[in-house]
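All protein chains but one are shown at their positions in the complex.
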Amino acid sequence: MEGAHDLGGIGGFGSVRTDDGELAHHEPWELRAQSLASAVCRGARPWIEGLDPPTYLTTPYYGRWLLAAERASVANGIVSRATLEAWQRRIRVGESPPVVRDDRLRSRQAHAMTTPSPIASARQPFFAVGDSVRVKRIYEPNRHHRIPRYVRGVTGSIEAICGEDNIAGHDSNAVEPFYTVRFSSGDVWGERGDEAPFVIHVDLWQSYLESAVSA
Amino acid sequence: MEGAHDLGGIGGFGSVRTDDGELAHHEPWELRAQSLASAVCRGARPWIEGLDPPTYLTTPYYGRWLLAAERASVANGIVSRATLEAWQRRIRVGESPPVVRDDRLRSRQAHAMTTPSPIASARQPFFAVGDSVRVKRIYEPNRHHRIPRYVRGVTGSIEAICGEDNIAGHDSNAVEPFYTVRFSSGDVWGERGDEAPFVIHVDLWQSYLESAVSA
Amino acid sequence: MSGHDHPDDDHDQDHGHSHYELPKSRRARSEFELRTLALEAALTEKGIVSTDSIDAFIEIIEQRMGPHLGAKVVAKSWVDPEYKARLLADANAAMAELGIAGAEGDNMRVVENTPLVHNLVVCTLCSCYPWPLLGAPPIWYKSFAYRARAVAEPRAVLREWETELDPEVEVRVWDSSAEVRYLVLPERPSGSEEMSEDDLATLVSRDSMIGVAKAISPTSRN
Partner (left out) sequence: MSGHDHPDDDHDQDHGHSHYELPKSRRARSEFELRTLALEAALTEKGIVSTDSIDAFIEIIEQRMGPHLGAKVVAKSWVDPEYKARLLADANAAMAELGIAGAEGDNMRVVENTPLVHNLVVCTLCSCYPWPLLGAPPIWYKSFAYRARAVAEPRAVLREWETELDPEVEVRVWDSSAEVRYLVLPERPSGSEEMSEDDLATLVSRDSMIGVAKAISPTSRN
């Protein structure tokens, strides 16, 4: 998607630090919403990135998880829109969700949260550490991918071969190597008076990259 | 600014065509708001582009003109925030703005609207038609400029020398040539299956460009 | 618009009636409307604007400017090859021949559609538009969707207008990002060979001068 989630380098959001510095969340529903999202789709990223830009930018963080969970639940046929709305009416008049204990579901959740599932090593990476690569330019308004706009068309170098995994944005069974690519801030943002040069690393799948001649 | 106004290539807004196809506006306040903006600042663009992204994307078109007019009026010392709020209270309880006829203001407005004020020809353009140029990459979150993100770092060719004018984003008395630059869609958006190649022209000031070797 | 022709004091307040008539029976004032009126009041008090200077702005953009002028220029260029050559070479001079000039049209460029070229005008960063030739822009032209998609998927946008182009046609998009404003000179439709200049102007829709549509076919209208 080419959505509002792609925030690197966007201005107008003000300062970062807030009064609630240490807090992870404010209200008890927030982590519940995130937990529901993780239960109804294999990955929530496409569902969150698919929110239209005004909605994305005016919905708080865990609100976006909730919207993603609702949409994925309905789109994946897990609950109907009608069932959801019926429950919304019941909750609105004071009812609470049924309290259900289910050892199997609880154990599965705990297992998923605590058991490592590392990605595989890249078997045949096309690029080697040190290779000069350029990030492809794309236009994919409707398909999930993970290429931040701020590095499109920018040349960097392979800093690490991370492994191989399902590539974001393609058939979810297609496995592909991905890399950490190192960029110079000057190549990304141009010459700057306000910040000394720095380094930016972005992790990118192989098919997002093309060989570039070393500068 | 690096704001939400820079919309080229952003997805998630749905279809373009609407039921109100022929309409320019819906309500009588809308063109009044635009007229007020034109009266309080030399150019409204920086004031509109400076809206924070959530506000920009959730405020209708003429609402953005109103916000720009309000901010420019206060920032330029034309009216105080207190005066504005006092009038808001009065209007809210049913009062209408004073009806004032002023031949001088009316004539000046009519003159400004109907008299051509063409820009000057570029006296010493650095680039010539056909030159290969690359758009600079920048990061200017707080300064007005007119470099759409979708052409940053892209190489194109000078299609026309438009003239010279105050450059957007610098001292407003600094005059600089600007050009129409021609880009190939493949250089901007990459290879595409969904759209045949096409041409994009963007008008850019000279200092936004650097010489590029022809590809 | 009334009240512009009788003599006044330079800044003549008249609280007795409102020039800005609200259809109060139909709807409440929206928040934006309230704030617009408040700003108008404050700026009027300061002598920055007057009721009639605002009315003049609106009258000019709504009444004097408009697609009827763009259509006039296009129709003339269809019947007069020398005028067309002047229009493409120096649009403002050619507009001036017909008495057309004004704000947001000071630096016009007219781009010509041909059997092999189709032009489309957009402003991705705001909504720049050639007021003197087309008036105020339509709502869709100012939409986020048009500004986002016209430079990225122009043929898909054109299909919303049922404007299908042959594969060999080159689409040229013009993003009005600086001080030039663009008008598309659409192709003269077949079947219009016998029509007068005035009748031809009726075939020139606003949308065809932005580039999302072609000129209206006289045969389709019959």
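The first chain written gets the first letter, and so on, giving A, B and C; residue counts start at 1 in each chain.
Going forward, contacts are C-beta pairs under 8 Å (C-beta built on N, C-alpha and C of every residue); 3 or more make two chains touch, one makes a residue touch a chain.
Predicted model only: the values in this text are computed from it and were never measured.
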### Task
Write out, one label after another, the shown chains that touch the chain missing from the document.
A, B
#### Entry: Residues of chain A in contact with the chain not shown
5-11, 13-18, 20-29, 31-36, 38-40, 45, 48-49, 57, 60-63, 66, 69-70, 73, 78-79, 83-84, 87-88, 90-92, 95-106, 108-110, 112-119, 146-148, 150, 160, 162-163, 165, 168, 178, 180, 188-189, 194-196, 198-205
### Query
So that we can see where the missing chain sits, which residues of chain B does it touch?
53, 139, 141
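Here is the rule we use: only the chains that are shown with their structure count from here on.
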### Summary
Between the Cα centroids of chain A and chain B the separation in whole angstrom comes to 32
### Message
I'd like to verify one number: the distance from the centre of chain A to the centre of chain C, where each centre is the average of its C-alpha atoms, in whole angstrom.
### Response
42
## Note on the structure
dist(centroid_CA(chain B), centroid_CA(chain C)) in Å evaluates to 16
### Query
What parts of chain A, by residue number, touch at least two of the other chains?
53, 139, 141
### Message
Residues of chain C that contact two or more other chains, please.
### Response
144, 149, 152-153
